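Removed from the display is one protein chain of the complex; every other protein chain stays in position.
Let's look at chain A:
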Amino acid sequence: MLNNVKREIPKTIPGFGDVIPFKGVWQHMPMIHTAPVSLVPSGKGTVKKLHSIEQALDACELKDGMTVSFHHHLRNGDGVLNQVMEAIDARGLKDIHVAASSLFPVHAPLVSLMEKGTVTRITANYMLGPVAEAISNGKLTYPVVMQTHGGRARAIEVGDLSVDVAFIAAPACDLAGNLNGVEGPSACGSLGYAVPDAHYAKRVVAVTDHLVPYPANPIEISQEWVDFIVEVDSIGDPEGIVSGSTRLTRDPLGLNIARKAAQAIEASGLLVDGFSFQTGAGGVSLAVAAYVREIMRQKKIKGSFASGGITGYMVDMLEEGLFRSLLDVQCFDLQAVNSYKQNPAHQFMSASMYGNPHNRGAVVNQLDVMILGATEIDTDFNVNVTTGSTGIIMGGSGGHSDTAAGSKLAIVTTQLLRGRLPIIRDKVTTVTTPGESVDLLVTERGIAVNPRRKDLEEKLNEAGIPTTSIHQLKQMAEERAGTPDPVAFEERIVGVVEYRDGTVIDVIRQQKQHFK
């Protein structure tokens, strides 16, 4: 059957089950019943600290076929997922479902566990590296489920993603299970993505390398959610967790695009007192922030909040008084970690508060402007950030679809040509974010407004900002670089792309091997 973004989706996908096809942004809004949580009460005098991960597996009665979950705040420095999976492998468990909010190159040992059948299911919001490549090459028994940050929180809260044991990497933890991300050798700041797991998993194990006296201060995830505590030598490599500082790009192409995006934001009429803003940590995104900052200074605009993954650059804007508050689901650098620790205006938010479409209202719905990237964008403004030009998984929505849907103005910034590859296509290889939720495309050779947003086009033109059609931009790129052939795939489905509301927006098929 064809879904709302004209993708052919099977009614049932083996290993995934029955499919609800994507119906459109904000079209699937059922009455919600959150999942019941079964728990084992801890009475007075209960000792939660266990000796080892192995002992935690016993205490949680982990069995074949169960689901274990992990958060990705330690990013490519994470040591917890690999330690837990090694212990699971050592006891010969099979058919384990790994529900990690994101997977990075450091998680490469999962590949051999996939090949052995220890791991047969994976759910993630973003993945990059050997695991993603192995999945694209058909090495996982069942299709990977790619979610969004808000969609994962939704899935856990309603029981679509039922977690048996959540292993929560805890940079600091006390003996009752209160934990935070701001202390210890692996401090990473906000632990926003771990909250749904802590609240809804049947068993919760905090894995820490930094035990602190009771009570931990601050408390991000509190003791009533934590069953067990395991102390290990190290939960991660600080080098891979947060960068020292985030530097602004000097890339002239990126700056050219960023300046155009900032001018469009100014012309949109949204850049007034109370302005709210989110952008990623990439070069162009930060450069947009730099130009927006300049406009805010000149016009003496005081914004309400910036949100999402937070960088030192956003911290500077907060401290300069350009925003009243930061809402932080994840810290990207040490400056953000320190600010989060010390500044009460730098506030915590959980993954659900950030982007869950089926709670009583998420932060993304308050966003004025969101800056997004794209691996590909098609002439219907659908965006792919899941698969690369060869069809291999090398990303995922993360918060892309959530913020696009919620914000008043969702801007995709991208080069028209990356290397020699045109980015605008007739059809994207994989739909991650529906074009319905994307308002504007900004490239080095021009700006295209989604035809749904005539109002926006008028505002830009009134401000003297020329616009063009996405078809014309596509033609400009193809005149220079030619038209790329579509990527060839095998029939087998290796991934299901879930929209944030749990409907299926696309599937990923196995990469065709040209050089066997």
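The working rule: contacts are C-beta pairs under 8 Å (C-beta built on N, C-alpha and C of every residue); 3 or more make two chains touch, one makes a residue touch a chain; residues count from 1.
Heads up, the rule we're going with is that contacts and distances are computed from a predicted model.
Only one of "Ubiquinone/menaquinone biosynthesis C-methyltransferase UbiE", "Citrate lyase subunit beta / citryl-CoA lyase", "Membrane protein" or "Sulfate transport system permease protein CysT" fits the UniProt record of the hidden chain, and that name is "Citrate lyase subunit beta / citryl-CoA lyase".
Note on the undisplayed chain: of the listed residues A:Ala100, A:Leu417 or A:Ala448, the one touching it is A:Leu417. Note that of A:Asn137, A:Asn256 or A:Thr467, the residue touching the chain absent from this view is A:Asn256. Considering the full assembly, A:Glu444 is the residue among A:Glu133, A:Asp328, A:Asp402 or A:Glu444 that touches the omitted chain. As for the chain not pictured, it touches chain A at residues 250, 252-253, 255-256, 417, 419-420, 444-445, 464, 479-481.
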